[in-house]
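Missing here: one protein chain of the complex. Every other protein chain is in place.
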Amino acid sequence: MKQYIIRRIIYSLLILAGAIVITFIMVRLLPGDPIRAAMQQNVDLNDASIVEEVRARYGLDRPVHVQFFMWLIDFFKGDWGTSLSSGEKVTAMFWRRVPVTLELFVGATIWAWVLGIPLGIYSALNRNSWLDALFTSVSVFGISIPVFWEAIILIYFFAVFLQVLPPSGYVAFFENPIENLKLVLMPTFVMGTQSAGGLARYVRSSFLEVLGKDYIRTARAKGLREKAVIFRHAAKPAMIPVVTIIGLSWGGLIGGSFIVELMFAIPGVGRMGLDAVFARDFPIVQATMVVVSLNVLIMNFIVDITYGYLDPRVRLIK
Amino acid sequence: MIFPKRVSIGAVLLTIILASTLFAAMNFFVHKALAQDEQSEWVWTQKNPKPSWWRWDEKYYPAKPVRGGIYRTAASRYIGLMNPNHWPVNDWVSMGNFYEKLILTDGNYRSTVPFLASYWEYKDPVTVIMKLRKGVKFTDGSAFNAEAIKFQIDWIRDKRNGAWSRAWLAPVKSIEVVDEYTVRWKFKKPWAGFLGIMSNVPGYVLSHQGLKNDVILRDLKKAQGQAKRLKRKLAKGGEKAKKKYEKAKADVDRLTPMAEGIVSLDAWGVGSGPWIIEEAKPGNRMKYKRNPNWWFGRSIGHPDMPYMDGVLVTVIPEPSVRLANLKAGKIEALHIDKSQYPLVKDDPNLNVWITPGNHVTSMVFNHAEGPCKDIRVRKAISHAIDRKAIIKGTQFGFGIEASCMYPAIHWTHNPNLKPVKYDPELSKKLLAEAGYAKGLTIRGVMGNDQSSVKLGQAIKSMLAQVGIEWKIRTVDPVSGSDANKNRDYDMAGGGWAWIYDPDLMATGLYHPDGGFNYGRSNNEKAIALIEAGRTETDLVKRQKIYWELEKILYENYEDAWLFWYVGIDANRKVVLGYNREMGMAGQEGYFATHPGWFKDGHN
Partner (left out) sequence: MAAVTTEEFEPRRKSNVGFLAIVRTLFKHRLSLVGIVIIVFMFSLAIFAPVLAPYDPLEQDLDNVLKGPSIKHWLGTDDLGRDLLSRVIYGAQVSMTVGVACTVFSLIVGTFLGLLAGFKGGKTDQIIMRLVDMVMIFPGFIFILILAAALGPGMINIIIAISLFGWAGAARIIRGNVLSTREEPYVDAARAAGASQWRIMFKHVLPNSAAPMIVAAALGIGGAVGMEAGAAFLGIGVQPPTPSWGRELRIGYTYLATVPLFSIAPGMLITLAILAFTFLADGLRDALDPRIRGEGKKM
């Protein structure tokens, strides 16, 4: 086991290093000079040397490989650079937005659990009933529906038509809890349905598998009541693999948060990243990509380890 | 005629008597006000007479100002750096809350309103004498005087301070202190744009103490860096480095205590304006409190100015959310998007103002290569565009058909020019003459924001009707800037926003030195006029030059100018004190001198 973990760590680090390089290359492949574009857009500048000077201040005049190593060293020292478009420290901008995005993630996970797990269990217990059929198609629907369309439908129905929820925006929870909850209700639901669909299917198949096991039959044969069988004997083994999938859905959540934050005008990490791509705000794009991939990597790592722990065969295969 | 003759003569007489009494009374009050505060001296000269909106009586606004209340408004982005000379500058509007300019512009965007500079005069084309307002103090207690201005200008011009606005002060040779409130400017060459620049970024007066602090911080940072580097060298055994290291170390030791407790102007703006920063939460909000000692209010006998207790600027990036906040009464005023107009026009709680602005939207041609070198092609394109339909279809009806580059309200616009007529038949004829009877394909670049895409599509379909296929690439601003630089287009979207001094735009677009030209336009007559405009210091003569310039460009179909901007603002009706007529006539000058107030002293 120990060896397996060490091997996984080495792999993960390798992947991270590769991801960082890929990120840097991709970001620098973006065409255009952000400084010139931004300065020309905002001020009537007729002097190119000033643009050069500002560029030099951001270190963008050096050779790309020098920039890469300087950025890398600073990044791991905790200095993620200065935003080209706002002049603020990227770390400060980042940490200000992390709680916002985390709130969305927590909310989305709650939605996913609340919707996905009961649906999955119900489907498994009433296999082949018409409700099972309905839930299965609903879960397929949940996985497939594009985030932006779901968002538009919800906004139209609840904010424009019924006018019971605000269409978009964000207020910090500690500033106005009620307003905050009202505002995150729709975005978290949109993010949650993606996971909920997958979760429901996974729970269903996991339960079906466990229910077919011998010890469940034995429990039933013992004359235990159905409820007891399900919740005392079946639930626990069925839920263990489900817990791991929650880790895997993390990556999907991050991807979804980009568009959700844009559509609901939520000042989170995803929105910052998106804006930065368009403004060619290199430090922000780089930081966002690395943090996001690091997140996914850690989650994958945890899942791998859990699998390895649960199923000794995995250790040998990988 | 409704009245008999005699009565009407009486009425006229009466009016004259009344008017003169009023005038006398006003004079009396103004004199009294002036007497209250000896330090103020408003220098209105015969050349630069007092404008019509320079008044604060009932004619200005019927209700009496009330003190109190917090004015809440929204910004789309937060000011990253609060020193406008440092890049990036994200929010010009908030800067105006704490910094004031030397010279303000009037309703025609002419720099004529003396503000922190009370008087100026060209002694000769390369020398300007500038008198400064007396009795002004920055909100950190340091004094505003000739020394402060000289320090600021030298600070901007000093490369070490990294001020991007340095480019705008390139013609300055030197600035000298004549006496405590007078400076003498010397230019390298005759420079007419000087006044316009003094109404722009270099003209924002920053706290003297604040700039001095910035210099300390700058030197300390540099010394620290040097010391660190030299220490490493020293460890390797470089004897030479020792002396240098000791010097750097001494600098660090000397500057460290001085830098204690200092906050850079980048993080905390200090000026002489009506508002003082109270709280700055990056990315979230800015809170200002009232400056109780605002010099301007006292100088005209209204010491209760500014009337409100404070200003709160909240950052709300999304336009729809900003509007929702306005409608819910959570903010007081907002500049709104044209598409949102139907949502505010019937709101009983809101005043909606539609005002022309000083931006122009145009299509720029590549004169250096491709089919648009040919004037017949440019003319055909210009005549193929239905400007009225564009304004109606893409601007929700808010826009003014443009005839040339400077908007109609700008003092340099030539009023004799008429917008190019929509005439597709003429276009077809011209194209046939130019040898494109079978059709013409040209390349183009437009921004990928929604309004540019829309505009591009509308024009594309208009051009298609005369047989021109305009192949547009829609790109983000950064790639667009690249395409512009590489002249990778035949016709591209363009325009200019915030046109103050006419030279910046004229040079930028039509002079080889310009930052936006990149060799695309090279009209010799226009270039000669632009160069003449830079040096002509007489306002009337200078205006004539730009009229002529516009005419040359217009006749050469240099670009296709589409429309001038019209802006929509909305404010809650509880905010009083806006006189539209005066506001239009005075623009920046009016807004800086006529603060509003709440009807009942609270919001």
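Residue numbering begins at 1 within each chain, and the chains themselves are lettered A and B in the order written.
Keep this in mind: a residue touches a chain if its C-beta (ideal position, glycine included) is under 8 Å from a C-beta of that chain, and two chains touch if they have at least 3 such contacts.
None of these values were measured; they are calculated from a predicted model.
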item	value
Among the chains presented, those that the missing one touches	A, B
Option touching the unshown chain, where A:I73, A:V106, A:V160 or A:I240 are the choices	A:V160
Touch with the omitted chain, as defined above, among B:K47, B:K123, B:K173 or B:K392	B:K392
Given B:P88, B:G301, B:P317 or B:G456, the one touching the chain that is not displayed	B:G456
Sites on chain A contacted by the missing partner chain, in the whole complex	11, 14-15, 18-19, 22-23, 26-27, 29-31, 128, 132-133, 136-137, 140-141, 143-149, 152-153, 155-156, 160, 194-195, 197-198, 248-249, 251-252, 254-256, 258-259, 262-263, 273-274, 277-278, 285, 288-289, 292-293, 296-297, 300
On chain B, residues whose C-beta touches the chain left out of the figure	339, 342-343, 386, 389-390, 392-394, 448-450, 453-454, 456-458, 460-461, 472-476, 479
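We take it that only the chains that are shown with their structure count from here on.
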item	value
Where chain A and chain B are represented by their mean Cα positions, the distance between them in whole Å	42
In the complex with chain B, residue positions of chain A that touch it	30-50, 53-54, 57, 83-88, 92-93, 96, 166-169, 265, 267, 278-280
Contact set on chain B toward chain A in their complex	77-78, 80-81, 86-90, 159, 162, 164, 166-167, 170, 201, 266, 282-284, 316-318, 320-321, 324, 476-482, 485, 496, 498, 504-505, 507-508, 513-516
